[in-house]
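Here the complex is missing one protein chain, while the rest keep their positions.
Up next, subunit A:
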Amino acid sequence: MILEAKDLNYYYQDGESRRFILKDTNVSFEKGKFYTILGQSGSGKTTLLSLLSAMDKPHTGEVLFNGQNLEAIGHETYRRNKIGIIFQSYNLIPTFTAVENVLIAMSITQNELPNEHKTVAYNLLDYIGISRDKADRTVNKLSGGEQQRVAIARALSTNVELILADEPTGNLDEEMEKEIIDIFMNLAHEHNKCIVMVTHSNDIAQQSDQTFYLKKGVLHNHE
C-alpha cells in the first residue's frame, strides 16, 4: 500500500451547519496500478486529490504514504520528494523551455538523481514524445498535448513512485487523450508506478485498473 486515506472529512462551515465535500472517505492505492476517480463536476474529486497531494489538510482523518502520516512527513517534503502532480491546465512556467521546466522540478527534489540532470531531462522528454528540438522551445510554443507531455515528464523526473493527475486530458482531443492514457498505463504496468487520476470520463475510467466513483462527497467502488 503506497497511499491510504483514512476517514477523511472535508467540509465548509456555513453558520452552524457543515457542507461536506468529502465524508468518511477511505481509500487505498498500490504500486503498479492505474487508478481513476470518477465523478461529476462538484463531486469533490479535486478536493480529494488536493488532500492526497498535501495541497490542503482534511478537517478529520489522515492520509498515509507508505504508512506514514503526511503531517509527519511534512507537506512540502511530501510534494517535493514523494509525488508528482499533473494538472489539467499543465501548469508549466511559460517563460522557460520544456527542458528547463523539467530541470526546475529536478532541482527542487531531494531524491537521488543521476548527476547529468540535463541529459536525463532530455531523455525523459524524448521517452514521453518530445523531441530535442521541441524540448528547447519555451513551453508556450508547444501544443496542448505536448505541454501535457512535458508536465508528465516533469512529474516523472523526480524519480517518484506516485503520480497524481487532475483531469490531465481535459483540454486535449481524443487522439491526444489516448496517447496520454497509454503513457499512464505504461508507467503503471511497466515501471511499477502508482497512477491516481481524477476524471469525469467514463471511457478513461474503463481503461484503468480500478475506478472509484465519487458522488456527493462519498466514495464508492465503481463496478
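Simple rule for what comes next: contacts are C-beta pairs under 8 Å (C-beta built on N, C-alpha and C of every residue); 3 or more make two chains touch, one makes a residue touch a chain; residues count from 1.
The rule is short, and it goes like this: contacts and distances are computed from a predicted model.
**Q** Tell me the UniProt name of the left-out chain, picking from "ABC transporter permease", "Dihydroorotate dehydrogenase", "Roadblock/LC7 domain-containing protein" or "Cytochrome c oxidase subunit 2".
**A** "ABC transporter permease"
**Q** Looking at A:N9, A:T109, A:N186 or A:S201, which makes contact with the chain not pictured?
**A** Candidates A:N9, A:T109, A:N186 or A:S201; residue touching the omitted chain: A:T109.
**Q** Identify the residue among A:Q40, A:T77 or A:Q206 that touches the chain left out of the display.
**A** That would be A:T77, which touches the missing chain.
**Q** Which positions on subunit A touch the chain that was left off?
**A** Against the left-out chain, subunit A lists 46, 49-50, 53, 55-56, 76-81, 85, 87, 91-96, 100, 103-109, 154, 166.
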